[in-house]
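Notes for the one structure printed next.
A single protein chain has been removed from this complex, and every other one stays in its place.
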Amino acid sequence: MISGEIKFRVRYSQIDKMGYLYYGRYANFYEAARVELFRSLGFSYKKLEDEGIGMPVVSMKSKFLHPIMYDEMIKVKTYIKKIPASIITFHYEIFNEDEILANIGETDLTFVNLTTNKAVRLPRKLQEIIKTNFD
Amino acid sequence: MISGEIKFRVRYSQIDKMGYLYYGRYANFYEAARVELFRSLGFSYKKLEDEGIGMPVVSMKSKFLHPIMYDEMIKVKTYIKKIPASIITFHYEIFNEDEILANIGETDLTFVNLTTNKAVRLPRKLQEIIKTNFD
Amino acid sequence: MISGEIKFRVRYSQIDKMGYLYYGRYANFYEAARVELFRSLGFSYKKLEDEGIGMPVVSMKSKFLHPIMYDEMIKVKTYIKKIPASIITFHYEIFNEDEILANIGETDLTFVNLTTNKAVRLPRKLQEIIKTNFD
Partner (left out) sequence: MISGEIKFRVRYSQIDKMGYLYYGRYANFYEAARVELFRSLGFSYKKLEDEGIGMPVVSMKSKFLHPIMYDEMIKVKTYIKKIPASIITFHYEIFNEDEILANIGETDLTFVNLTTNKAVRLPRKLQEIIKTNFD
């Protein structure tokens, strides 16, 4: 397994009329969390795109267990639980400022050649980094 | 079953660097689509909140089958497939401008008293409207 | 002068904790409104980008005169008041559902070659359309 964690401050623009973090914003935190997990492994998602490979999301699941409020400093834990082949799955746990588990998420991503828009295999460099760091 | 459909123009602000509708924006279309389904039944979500009842999302699933591009006029079909008790489930199908099924989604929502933040039962008026229109 | 108007429903995702349309979302309505003004003249902003010309915003001003609330059907009036040279200026007036002027905005946009990222002149086709429709 590979894991990492990162904190984010919840901003006014992300809070809805009920005073909760809007359910559509969790995807943004997932995105930032998985990119930071990659960065912590020495892998840059930006560089991957610069080299012509993108990682579109093909599936997402999210359970909203507890509301998250304005100005909370939340913690996102991100996991890769399986060495990926053509699909890479990230798992997320979001904790509110009181360390209550507020959200559980999961996203599946594939790899595409950004010029041809065709699916490609997991880039070798990423594969090696994941294998090396997996435990 | 209850169903409805609504069209939306995809805007620049919703498109990501890959040129695709960003995966985090689908939740916004789901929200607008279920509110419009309610409106088509003569039920106003706004009025529900004004009367002190909110409908937070407790679970979401989404499958991204086909990219949606800038300026496409998309069609969202929304379904209530089961008469709800304490949870109401909406199903969504999003078609791109060429009528290709681009996304399938599902959201579960509950009902809360916005003052006490406690769960409440499905409001009677909504229950009746759903029962009357269900086929 | 060239002008047009378009209506939008204000969505839950756009409303902030105060219950108002979040001040950062007005830019999105400006964007949609100017693209629709172009469309009403028979000019497609999407096609312009497909042909390699983009229109980045270089300046924006906005005055928030009156709050806009959830679920309101707002009206955006958009104006081109001067035949553009290298910069095109759009003016916006947003009216809430009670026809109260809620926001006044202004954006300046330029034209860039999306491959070279260099400024280019106003595309001839757009120039002709504006001149033809100007009164």
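To keep things simple, chains are lettered A, B and C as they appear, and every chain counts its residues starting from 1.
The criterion applied here is as follows: a residue touches a chain if its C-beta (ideal position, glycine included) is under 8 Å from a C-beta of that chain, and two chains touch if they have at least 3 such contacts.
In this text the structure is predicted, and so the values were computed from the model without any measurement.
Novice: Determine which one of C:L41, C:V57 or C:I87 touches the chain that has been left out.
Specialist: C:V57
Novice: Specify the residue from the set B:F8, B:Y26, B:F43 or B:Y70 that touches the hidden chain.
Specialist: In the complete complex, the chain left out is touched by residue B:Y70.
Novice: Where does chain A touch the missing chain, residue by residue?
Specialist: Touch set of chain A with respect to the missing chain: 9, 11-13, 27-28, 31-32, 35, 44-46, 49, 70-71.
Novice: Extract the touching residues of chain C with respect to the undisplayed chain.
Specialist: Touch with the absent chain occurs at residues 17-18, 20, 23-28, 31, 49, 54, 56-65, 67, 107, 114, 117.
Novice: Kindly note down the residues of chain B that lie in touch with the hidden chain.
Specialist: 12-13, 15-17, 19, 22, 24, 70
In the analysis below, only the chains that are shown with their structure count from here on.
Novice: Give the label of the chain whose average Cα location is farthest from that of chain B.
Specialist: C
Novice: Between chain B and chain C, what is the separation of their C-alpha centroids in Å?
Specialist: That gives a centre separation of 27 Å.
Novice: Using mean CA coordinates as chain centres, what's the chain A-chain C distance in Å?
Specialist: 33
Novice: Could you work out how far the Cα centre of chain A sits from that of chain B, in whole Å?
Specialist: That pair's centroid distance is 24 Å.
Novice: List, in ascending order, every residue of chain A touching at least 2 other chains.
Specialist: Where chain A meets two or more other chains at a single residue, that happens at 17, 24.
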